[in-house]
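With one protein chain removed, the remaining protein chains of the complex are shown where they sit.
Up next is chain A:
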């Protein structure tokens, strides 16, 4: 197996995630928390994030389907999702969560729905890219060390 190329691909995916604005500085903070005592910490936290975010987004979908829109409930769900996005550095998703909450405040249901569709797309793209990234890292083995992209 060509580990050099696999590592190169992983590094390229990672760089792209930052360059295209999907991830921000907070992701570096997670990487800094990873060490020999917790060698898969970032992978584990990202896995938790996608598990929780799918659940929250399902709740939001259900709430948006109801005839009587409960903007308070929608805002609570989105506040939770935004918090998780902030914690892993999911920058584009965080921005869309903020937009959704603004629409909730204005009780603009069309705005909420548009924003939510965009959020789901961002979520899907981020998930696909991060799954690919971590798959490459696992294939490359434990020697792989994430390095910050050059500025």
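Just so it is clear, a contact is a pair of C-beta atoms (placed from the backbone, for glycine too) under 8 Å apart; a residue touches a chain by one contact, two chains touch by 3 or more; residues count from 1.
The rule is simple: contacts and distances are computed from a predicted model.
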Notebook entry, point to check: Out of "Centromere protein O", "Two-component response regulator ARR4-like protein", "Checkpoint protein HUS1" or "Cytochrome c oxidase subunit 6C", what name does the UniProt record list for the absent chain?
Noted result: "Two-component response regulator ARR4-like protein"
Next item on the list: Check the options A:5, A:29, A:62 or A:128 and report the residue that touches the missing chain.
Entry: A:29
Check: Which residues does chain A use to touch the chain missing from this display?
Finding: 26, 29-30, 32-33, 35, 37-38, 41, 44-45, 48-49, 51-52, 79-80, 82-84, 86-88
